[in-house]
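Here we show just some of the chains, and they stay where they sit in the whole.
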Amino acid sequence: MKRLWIDSDTASDDAVAILMALRWPGVHVEGVSIVAGNVPVPLGSRNARYTIELCGADAPVYEGASRPLMREPVWAYFFHGADGMGEMNYPEPKRGPASLHGVLAMIEALRRFPGEITLVTLGPLTNLALALRLAPDIVSLVSHCYIMGGAAATLGNITPAAEYNIWVDPEAARIVFHSGLPMTMVGWELCRGEANLNDAEMAEIRALNHPLADFVLDCNRQAIRVNREWLHEPGLPLPDPVAMAVALDPDVVTRASSHYVTVEVSSDLTRGMTVVDERGVLNQPPNLRVVWEIDVRRWKQDLLDVLRES
Amino acid sequence: MKRLWIDSDTASDDAVAILMALRWPGVHVEGVSIVAGNVPVPLGSRNARYTIELCGADAPVYEGASRPLMREPVWAYFFHGADGMGEMNYPEPKRGPASLHGVLAMIEALRRFPGEITLVTLGPLTNLALALRLAPDIVSLVSHCYIMGGAAATLGNITPAAEYNIWVDPEAARIVFHSGLPMTMVGWELCRGEANLNDAEMAEIRALNHPLADFVLDCNRQAIRVNREWLHEPGLPLPDPVAMAVALDPDVVTRASSHYVTVEVSSDLTRGMTVVDERGVLNQPPNLRVVWEIDVRRWKQDLLDVLRES
């Protein structure tokens, strides 16, 4: 059995990623820690708990850092809706959050299962950075850390230079990237274009005629609209589920390599840029595995399989 | 009774400050959290525990953050000696550190005595910054926070622009300065020149013929030498005890005013500078009380009184 810890700023695409993990055979989600990102922590906590209940699962949800280390929080309501879930206004979940702080819960879980837990981060890296500074020993306790974040030698989404998760808390990202954790970076570019769910694929999901399948599309309805109108992309972008697919099914990755990667923290213009030294000109040891290319059909198949077996 | 929490990178001048607090009438030191600064945490912890035992006190010592948030640690052995205590090689203290992490212990104490605890920070602000990010509620629980750190519109010590404690972890300082805590900044300039203990004053302390009096001078023997030779100052500079005197005896302050104060974090040249908007040109609300001038005789009298009553 593979133990997973998910750190998430749960909005609509996080929800799909959490759903994938909960339904993936042989995987046990030990806990979900919530971080400020797309939405404030109380809202992300609610969305995560609703998603878990909808899946009939019981992973505990721990509320974590309510703001980035140094920067003011910047929410992403415009993309995910005022509730972070496409303004579907889902009912209040039955269970509340666990009482332990998300950062402390993550540390405790890693210490309880040394070497066993795979971390998947789907939001800004504030919780993980705080955990690393409070408990440096966790570096050697994590099996692997999959990070949805960054842009590898390509343009960003929130600014021309940076992807949202890293940009929101660049200092946290820098702490994590230089922590020595075994890590894989799954940039936002991997969910663009062909990797978007297109109309036919969304129709296929809808045709499954299953509450979870509907949920995947419904909670992302604003994301679909904004992605098309604002970003001129073809369909539904699912950065967090792509990263989750990479974590759950390594064969989704078709090209990856390890490099020295660092994060810009001093400039306003390039804040949060993930600088990948692809050609090794900085003469630094590699600290991160960068995914350059995924098998788009396989990642979509993974999502469909999870929903089909519902 | 006044409850005190001391956060310290315990080297020689911190030791004197801790001693002052432990012996000040009507004050109870709830705990001492150790932070990386002058010396690594295990050494600072040892020095704090030795000092506490020498005073016959039993304040618990909690080990905290082992490095700054973003920067590599920079130790100050050249000033305090390889043991941080003038290379006096004091014996191992009898008690070990408490098991709780310094940051968590500080949070717990503040929550246990809401509104009652006076914080005195004598090192880099890493522990306090982590506490603020883990437990934002503590902002309203602290009675007042006295910070030994910074330089108010004057030159620094570790660089021309910055004082050591702030320079070591400027990001932590920025978090603290903008936290909304009620704070007083006691810059390093307040222990310079006239505020140094001069030869006559050191002779007066030695003449007390008491182990604690000897300790104050002995553990600082390297600091005295370096201060004279390297900084061309007249005697023994005691930044942490000056800050502690300000915290214990408000009348030590003869001029102070509240301003918007922020910390430079993006430039290498001015990293860690405490920028005091003395004239209000930035149009920001004041966030810090800045001490501009102290009663030098009174602060020295406070130190002597504490030793004399030994």
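Which chain is which? They are A and B, in the order written, and residues in each are numbered from 1.
By definition in this document, contacts are C-beta pairs under 8 Å (C-beta built on N, C-alpha and C of every residue); 3 or more make two chains touch, one makes a residue touch a chain.
Computed from a predicted model, the values in this text were never measured in an experiment.
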Copy count for the complete homomeric assembly [2 present here]: 4
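The rule is short, and it goes like this: only the chains that are shown with their structure count from here on.
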Sites on subunit A touched by subunit B in the complex: 65-67, 69-70, 101, 103-104, 126, 130, 133-136, 171, 174-175, 265-267
